[in-house]
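A protein chain is absent from this complex, but the other protein chains hold their places.
Our next item is chain A:
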Amino acid sequence: MGFFSRIKAGLKKTGAVLNTDIRDLFKSEGRLIDEEFLEEVRGILFRTDMGYDSTEALVEEIGKKLRGRVVQLEEVVDVLKAKLKELMHQPASPIEYAASGPTVVMVCGVNGAGKTTSIAKLASQFRSEGKSVVLGAGDTFRAAAVQQLTIWADRLGASIVTAPSGTHPATVGYQTVEKALADKIDVAIIDTAGRLQTQSDLMAELTKIRAALAKALPGSPHEVLLVLDATTGQNGVSQASKFADAAGCTGIVLAKLDGTAKGGVVVSIRQQLGLPVKYVGLGESHEDLAPFNPDEFVDALFSDVLAATA
């Protein structure tokens, strides 16, 4: 399955909701764009969780460009798409591999966002690229988190560094990088315990883990990924902002995008913080991870509309 069809399959439900709704608005030849129409568009956009400001900006755009006109579906879709692409525009951002030596990736996020599963997916991705991977079981807090990661490491043929429950996660991180250096492993992925962004002591711990990694290998971590649950609402902005502050996040893994949630909060995040989405999680299997591409993301949302009317 190619990237485009995969992301499309994952977003099918998402797209279906958005597209059906839009199509409903254009039952026949075209519709007059008036206040009532804009309110309907507003509702559709709000349901994507993209947030108040982003939604209002888009609705205003449509209103400005098309108000009072009777339009075809494609026109409105084009306006929405153009505006969304503009909002989500970002440089192509794959994982930045270290020029030499191991690439260190630190993964953080709130409880239950899907960190461990995302790490498994990342490891699987790196493995399929022929890279060797070591996992650092840095979640020494939650019951059985280390076991969960160990099971994944076994399944994916990655090595793993573990420590007894209660060990400081910075120690685990340091040892993982040490092992990566000693065994000449290409990628080291460091897991961290889930934490709410308001727990300042735990957020400070992230800073410490980061420092420990840098101590083991100057210049690392090369990537710090925030795993964000796609069902998250506007709190995602607070998560992104505080995790970025504490851990210096370089990007987002948008997990659980295979449900009906749209993950639109990344639009707000992108707009307010400039933090790009790097990957999207589209299922429970370790292969269900795709690099994020904003243009294709937006196109996939609307492609059904155009296919239906073409």
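Operating definition for what follows: a contact is a pair of C-beta atoms (placed from the backbone, for glycine too) under 8 Å apart; a residue touches a chain by one contact, two chains touch by 3 or more; residues count from 1.
FYI, contacts and distances are computed from a predicted model.
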Assign the chain not included in the display its UniProt protein name, restricting the answer to "Ribulose bisphosphate carboxylase small subunit", "Tricarboxylic transport membrane protein", "Signal recognition particle protein" or "Xanthine dehydrogenase family protein subunit M". "Signal recognition particle protein"
Kindly state which of the options A:K179, A:H222 or A:K262 is in contact with the chain not pictured. A:K262
From the list A:Q72, A:T171 or A:T231, which touches the chain that is not on show? A:T231
Contact set of chain A toward the excluded chain (per top definition): 13, 43, 46-49, 51-52, 110-114, 141-145, 147-148, 150-152, 196-198, 200, 229, 231-236, 238-239, 256, 258-262, 264-265, 284
